[in-house]
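Comments concern the structure below.
Apart from one protein chain that is not included, each protein chain of the complex appears where it belongs.
Just so it is clear, A and B label the chains in written order, and each chain counts residues from 1 on its own.
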Amino acid sequence: MGVVQHGLSCGENLIMARRVSTRHKVIATFAAWLVAFVIFFPILYMVITSLKTEPEAIAGINLIPSFTLESYVAVQQQNDYFKPFMNSVVIALGSTLVALIIAIPAAWSMAFSPTKRTKDILMWMLSTKMMPAVGVLVPLFIIFRDTGLLDTRIGLTMILTLINLPIVVWMLYTYFREIPGEILEAARMDGASLSGEIIYVLTPMAVPGIASTMLLNIILAWNEAFWTLRLAAANAAPLTAFIASFSSPQGLFWAKLSAASTLAIAPILIMGWFSQRQLVRGLTFGAVK
Amino acid sequence: MATRQTRTLARFMMAPAVVLLLIWMIVPLSMTIWYSFQNYNLLNPMTRGFAGWSNYVYFYTDPAFYQAIGNTLMLVGGVLFITVVGGILLALLLDQPIFGQGIVRILVISPFFVMPPVAALVWKNMIMHPGYGVFADISRFFGLQPVDWFAQYPLFSIIIIVAWQWLPFATLILLTALQSLDEEQKEAAEMDGANFLNRFWYLTLPHLARAITVVILIQTIFLLAVYAEILVTTNGGPGYASTNLAFLIYRTALLSYDVGGASAGGVIAVILANIVAIFLMRAVGRNLDR
């Protein structure tokens, strides 16, 4: 539980902090903002470029665009944004939900009835992620062709579920492990049934961990750019394909490319910003004890 | 305290995940192994047949093979170094009381949300481009010749791009760990007259060991498979200067359509990845058990 509180207590830290000199704070603030600006700059510059005209976009560094939306209009005209956007949403959410449904019981049992093998199983699960995807593309393409899964949302959802499942199990496991076993025992003493134990005791404590696992997995699924590009043509193609239709055409159209890129990452970026506290809470992978 | 019943139940609950992942591992892996012993070029379906070890010999004797392994290690090592050191520094900075902490944190974690092709495109075109990039403009402002990043420092450029994507992840985990360090411990150390470096070396760093382990472990898994950034920016070149193992397999599979050769490469990569994993577990895995 320590994790959670400390993760949230930066505000309290501020108040508790002893005699923080204002000068110290100003210097730290300046340094932090500078670093943050540098790190954020590529994204900022991309958004700025998307608001420029094409000649402006390659006319050298210029942080004040002419605020034209012409690139966005052109992008939307060439390729409807809504369809790949919906595909991305469905695939990212779908694969995350399925992965959670499979992973929660597994992580629960690993955390509360660990055996000697638990660690090995976890490591083995992670190691399945080390298989180079492109090495199995052709076999998988053939399986997908024969099962009619090519270019379907279901097919992509399945693949993304599988490739992210190990991370999901591990995150949940490390989070569940932080839940003190005594509480469960106490609940058992009180005569709670197993299902009651899970619903009334465990779930409320596990919700933050599940939430951040879910968020991380949505991000990973949204940004997956190998399978989504190669197992879908038109019907299920998500935003990664949307980007591929604007990269390197004839001529340098960086404003349009930036507009398309901004459209592709904006949803997940905004989701990330709004949920960063929830995300951070569980992102420890058991790193904090 | 685990009774027989709960143990059975636990197995039962684990089963779906384990079985699915087993299938996910065994089916592609066995197909890869099967194809790695086949002459199979997608564009030349006539030449199918048993190939013996020739695919392995072919892949292993590729002039780019050793360089690709070296580049893979450099890429993983370089990105880990930058993200861990940078992440620690950044975490220390963000742990200070500052104005607008929330916004700073949002800005710093943002690169993590950017999909790899977009990150690579933005860096390639708008930041590192020798003609129109921001870096080139800055060089010209100081009267210097712009650097052609992807021609002169291809691997380094890719390391920068990938490190930029993973720095937020490392920072977040390290920051959370840092914030769990007891305020009292810190204060006590301060009272004892320990200076900042001493405090960092004897108190903070040991406390972060576990978090660093996690960062290294998770990132290594993803970094071994980096290829999209290479494909978008340098295409593995010039020469083989930025070809890593994943990209070499990619080239064999989707440029030559040599399924046999790519499968052999895949098997080799799996073996190497497992060697790295074992090495990693030996070296840092102990931290996780504490």
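Basically, a residue touches a chain if its C-beta (ideal position, glycine included) is under 8 Å from a C-beta of that chain, and two chains touch if they have at least 3 such contacts.
Keep this in mind: contacts and distances are computed from a predicted model.
Asks: Tell me the UniProt protein name of the chain this structure doesn't show, selecting from "Sugar ABC transporter substrate-binding protein", "NADH dehydrogenase", "Aspartyl/glutamyl-tRNA(Asn/Gln) amidotransferase subunit C" or "Fe-S cluster assembly protein SufB".
Replies: This omitted chain is identified in its UniProt record as "Sugar ABC transporter substrate-binding protein".
Asks: Out of B:Leu42, B:Leu92 or B:Ala194, point to the residue that touches the absent chain in the complete complex.
Replies: Selected residue, touching the omitted chain: B:Leu42.
Asks: What residues on chain A make contact with the chain left out of this view?
Replies: Against the left-out chain, chain A lists 58, 77-79, 137-138, 141-142, 145, 150-151, 229-230, 233-235, 237, 241, 244-252.
Asks: Residues on chain B that touch the omitted chain in the whole complex?
Replies: Looking at chain B, the ones touching the missing chain are residues 41-45, 47, 58, 61, 63, 129-131, 145-146, 148, 150-152, 235-241, 251-252, 254-258.
In this section, only the chains that are shown with their structure count from here on.
Asks: Would you mind pulling out the distance in Å between where the CA atoms of chain A average out and where those of chain B do?
Replies: 16
Asks: Please name which positions on chain B make contact with chain A in the complex.
Replies: It comes out as residues 1-2, 6-7, 9-11, 13-14, 16-18, 20-21, 24-25, 27-29, 31-32, 35, 42, 90, 93-94, 96-101, 103-119, 121-123, 125-127, 131-132, 134, 137-138, 164, 167-169, 172-173, 175-177, 179-180, 183, 187, 210-211, 213-215, 217-218, 221-222, 224-225, 227-228, 232, 245-246, 249-250, 253-254, 259, 262-263, 265-267, 269-270, 273-274, 277, 281, 285, 288-290.
Asks: In the complex formed with chain B, which residues of chain A make contact?
Replies: For this pair, the touching residues of chain A are 2-3, 6-7, 9-10, 13-14, 16-18, 20, 24-25, 28-29, 31-33, 35-37, 39-43, 45-46, 49, 58-61, 102-103, 105-106, 108-110, 112-113, 115, 119, 121, 123, 125-140, 143, 162, 165-167, 169, 185, 194, 219, 222-223, 225-226, 239-240, 243-244, 247, 252, 254, 257-258, 261, 264-265, 268-269, 272-273, 276, 280, 283-289.
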